[in-house]
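Every protein chain of the complex appears in place save one, which is left out.
Letters A, B and C mark the chains in the order given here, with residues in each chain numbered from 1 onward.
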Amino acid sequence: MNKLIEKATSLLQEGVVTKVIGYEEGTEKPRPFFCEKAEDTSKLIYNSRCINNLAVYLTKPELLGTGKVAVVATLPTLRSIVQLAFENQLKEDKLVILTVTDSEEVIEFAGFAEIETYLKDFKLKIDQKEQDLIDKLEGMSKEERWTFWVEELSQCFKCYACRAACPMCYCTRCVVEVNCPQWVQPWASPLGNIEWQINRAMHLAGRCTGCGSCAEACPVGIPIDLLTRKMMEDLGEEFGVVPGQPNKNGNVLSTFKPEDKENFIR
Amino acid sequence: MEKRYISKEGLNKWFNQIIQSDKRLFAPVQKGEKVEFKRVKSFEEVASDYIQTTQSIKRVAFPRAEVLFSYKKEEKETTLQDFNPDTVPETVLWKIHPCDAAGFIPLTGIFNWDYKDKLYNARLAKTTMVSFSCQKSDNSCFCTSVNGGPGNTAGSDIQITLLPDGGALAEILTPKGEALVTLAPECFEAEREIKKEDYLADVPVRFNVKELTGKLASSFDSPVWKQQSERCLGCGACAFVCPTCACFDIQEDAKGSTGRRIRCWDSCGFSMFTLHTSGHNPRQQQSQRWRQRILHKFSYMPERIHELGCTGCGRCSRACPVDMNILEHLTSIAQQSHE
Amino acid sequence: MSKIGVFICHCGENINGTVDCHKVAEEIAKVEGVEYALDYKYMCSDPGQTLIKQAIKEKGLDGVVVGSCSPRMHEPTFRRACAEAGLNPYLCEMANLREHCSWVHEKGEATTQKAIDLVKSLVEKVKRNKPLVNIEVPVTKKALVIGGGIAGIQASLDIANAGHKVILIEKDPSIGGHMSQLSETFPTLDCSQCILTPRMVEVAQHPNITLYTYAELEGLEGFIGNFKASIRLKAKSIDEKLCTGCGLCTTKCPNKKIPSEFNAGLGTRTAIYVPFPQAVPNKPVIDKEHCTYYQKGKCRVCEKFCPTGAITFNQEDRIITEEIGAVVITTGFNVLKTDYFPEYGYGKYKDVINGLQFERLASASGPTYGEIRRPSDGKIPQKIVFIACAGSRDPAKGIPYCSKICCMYTAKHAMLYQHKVHGGESYVFYMDIRAAGKNYDEFVRRAIEEDGVNYVRGRVARVYEKDGKLIVKGVDTLLGAKPVEIEADMVVLATAGIANKGAEQLAQKLHVSYDSYNFFAEAHPKLKPVETNTAGIFLAGACQSPKDIPETVGMASGAAVKVAGLFSQDKLVREPLIAVVNRSAPPIFSTCVGCFMCQTACPYQAIEREEIKNRNGEIIKTVAKINPGLCQGCGTCVAFCRSKSIDIQGYSNEQVYAEVMALLNN
Partner (left out) sequence: MDNITEFEPKIVAFVCNWCTYAGADLTGTSRLKYATNFKIIRFPCTGRIDYMLLLKAFAEGADGIIVSGCHPNDCHYTSGNFHARRRWVVFRGLLDFFGIDVRRICFSWVSAAEGGKWADLVNSTVAEIRELGAYKEYQKVAGYLEKEECNE
């Protein structure tokens, strides 16, 4: 019986938590698992195939209930948790945050601060496949890029899986649901889809922790994560925002430096 | 219903005849890892080796977004431009699965249950369906559990069953089908002794649908909904890939003196789907929305239109970001012992 | 269905000359929701305004668009007209048909069409305008002045004389600040204390001023007109009611070797002390750090000798809270110590002193009773060197700015030296002489021409001691960088003026911004020099940047006037064009999710947190709330808010969106 299961079992048995949010084996790949009984903990798994970002559940009060909840967090999940905490979305005293190291040791974090220190050793790096696609796009002419995105986004049918899977999209009312004025066309159409993605990217500026859940979730396979990844790069260059780390002075778009550089304002 | 044999070349020739006609033809096309129905111009574009397209083909009759009517105001005068059925082009659906064809039956039921939907019916009337029986399936498929099957001809105008020799058995099922044959009658040879079942995929029956609907009748307050829906993210992926989901929203698109009313897809899985202006939401929780989805397909639709709202195509399970496997959930309900 | 009235002004021929005003009115009349449209020669004239008022009454208009000159010109006029006719003034908008149309285009179809489009878009905007009422904030008519230097004294007196209550707090035992340390003041050479002390006394006696010396600000909360300040009254260890200020204690205190702050370290004081003879209040305090009793637990000599038994060792610091309406920050500045300069001996040479120390030497009340004697051996220096720009204008020293006062006081020092030491030789090393100001340049000239001070243009590279002399090595850049070496008896550094100790912490307590040198930042470099970004908090004197006495006093009076202006009404009335966070029905209460990133976007700290509680008082949700007293209506938070939960009145999302749409679709 591995350490994670031991830990989960004791947490549940001792009544420290009401449920453990982790992973179980699914149809094709592992899937989120809400474990509420000690006898079910044996289903818990943890490996590199576990890619869902479970932080997405931590902003859903009706799921968490009033008791304490434990969550088995991957690196991306931890990053999201830190950002969510910074954005006042989490109650430290209601969460037990666990992670499993490569040596299959279970770590229980004393608090959000400890997670930050832990994360220091893990730089967020964008994987080659995405980087190549970004480079390819940047290599294209403006017109080619436009055609690329129009074609990709014409497939979007606005199921908002990207939004639902993103831990940072926790608004009670998303901008696309605002109808006075109707900023974004609510029906699926290339324009509305592009406007939605531009909004999503802008809203994630300096907040995206680069977990890639949005693209992972997209049923029609649009590489929308490129938008935020590309933005991360830019923000890093322009304003020294560290990808996957919250900017303690406030969001990159809600703060400024008088010496900020630009080369296009006349 | 007549059965004919059609050779590999014949099939190809017939296809080209259709392409050259005034009809639009949609067929599965491979793009990256995904296969989708797209408008095709050549036989080569058609995907061959795949299980299921990501999306259903319902959009030919029920588009993601469609203009119901548009209007223009000049001073105090308002002129209305209504939907014109004549603008709908003749369409052929090529190489859809039996479950795709079958999907239009409940859909038609919904769009004609009380009000006869002009737009849907006009589009469907101009659509001819050439389904190909399934020789492959995966463990998300469960058509046989919901009164369908790999060789099910319901809803199809013609059904093609491919044979080892490259030729195929053609079942011409409807006048629409016959009309399509007339584009290249010479390609259709006399029927040969063919046992269709031999060439069909084996899709095991996973649950007894009677048993399921029986259980559902009394399951409204069951804890199962909460258990099953806990991981559900509340996105619309399942509804939008589904061949039978028909929820829609009506939107007003007004610009100065002109405007149009638009119907677009919606999903009962969205938290705002039932939100009232007052702030009250009768389906506050995801579990209630999940229950609605299942009950609508397996209780309410059978009651109202005498059709199941599910063809067992398994698309929702494949599309779900958190693996809300409908088959698994249905099976567990069906096998639940009543407490 | 709205009933909009549109009024197109010809502005004589100014608009009508290039725009077909009548056609504009005709076309607009056709627009949906426009009830009434007409054109007239002068809309702003009385008859013009009457036309608007009549139409409002007779047609029952619920919105007005005036197509005329720039709203920056006549918006108030037309809004007033509407109000007089009983229409909420914020339901009136203006289309700029003159500055933005008729004056910048030639006569013609296109120009008229543009005019029509401009009016149309404002019609669409005004359809979405909401009636707004001005914001009224109550005002507590009591000011807090922080810092009892000349700035604080001046501000306090001016506010008090305007008839308002003032609380003046000073961290030292006496008010007076740096000015009380000065000998004589440029350019008139009148004695600093002679002109200052009467003001100090006036402060102490003024019925409207409550003076707390030996006191510091603990914290400030609230907003303009409604602040709550908590003030720490440090224990003086004497009972001020009993103390007569006889001063016996200070003569008896055995602990006499404490460097005197007032004398800039050149003199000494006792542990129980009055900073200087004219101190206000003139009652001693016990400096606990240096008091033998507090340190070692025995002594209590002062207690024995005190005739009135005023010594109270057991006194504790007290914290009081005061409700106030405005704050004036007058915490002043400081000067670099000589130890900041390795090249000038790190302060280890006794006879290298800074300007402030020289002031004390030159002051009649100073350690040498006004005779210039060098600290090391008390000899009168025969040769003295003044070094201007010691630190200032020297990026390498981290002080790129000019300290502004040094040129003048250095000239004064040299002059005083020449007056006091007959036959003495004085040299001033300078970069440039900055003597802008009334009678300033004349003053410097006098130093050079009448008092024979030697001005050498160039920097001093090094100062070092060599058998009792200070060798000053520099260059004279006017003589082609010719090296200069002077054997001086004393060197005076005009060290840079820097922000006062603790300025940064104070700024944070007050939520006002400060620059990279910790000087407090004014709200606008040109137009709001005495305001800070936080409404109701004002600045005066050298805490904003080094400045001389007249400037400081002027600024202090300026700040006082701002305070008096604020206190002149019982309620603060402001335009309601401010941001608002939406509120909606339960269970949502507001679409704000409380990420509070908007707080960092707000230049005015106007965004607060509001806890929404259920009947049992449990917090359901914490959301943003805009403080109408602080919000200035820039709308930065509105554009930033992801869920569009903040909107701004008068420029709401719906309004501007409709404006843009209408402008483009034609």
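Convention: a contact is a pair of C-beta atoms (placed from the backbone, for glycine too) under 8 Å apart; a residue touches a chain by one contact, two chains touch by 3 or more.
The structure displayed is predicted, hence computed values, not measured ones.
In terms of the touch definition stated at the top, the absent chain reaches A, B, C within the entire complex. From the options C:L51, C:I380, C:I448 or C:L663, the residue with contact to the chain not on display is C:L663.
Touching residues on chain C toward the chain that is not drawn are 70-73, 96, 98-100, 103-106, 110-111, 113-114, 117-118, 121, 523-525, 533, 577, 601, 603-604, 632-636, 638-640, 648, 650-651, 653, 656-657, 659-661, 663-665.
Not every partner is drawn; the one left out touches chain A at residues 137-138, 140, 142-150, 183-184, 187, 189-191, 194-195, 198-199, 201-202, 205, 227, 230-231, 234-235, 238-239, 252-258, 260, 262, 264-266. Touching the omitted chain from chain B are residues 39, 59-60, 63-67, 87-89, 123, 255, 262.
Please note the rule applied: only the chains that are shown with their structure count from here on.
Chain contacts in this assembly form a complete graph, since each chain touches every other chain. Centroids built from CA atoms put chain C at 70 Å from chain B.
Between chain A and chain B the centroid-to-centroid distance comes to 32 Å (mean Cα coordinates, whole Å). Residue positions of chain C with contacts to 2 or more other chains are 588.
Across the interface of their complex, chain C is touched by residues 73, 75, 255-257, 278-280, 284 of chain B. The touching residues of chain B, counted against chain A in their complex, run 32-34, 36, 54-55, 64-65, 139-140, 230-231, 233-237, 239-241, 249, 251, 253, 262, 264-265, 267, 270, 272, 284-286, 317, 319, 321-323, 325, 328. Listed in rising order, the residues of chain C touching chain B in the complex are 30, 32, 584-588, 661-662, 665-666.
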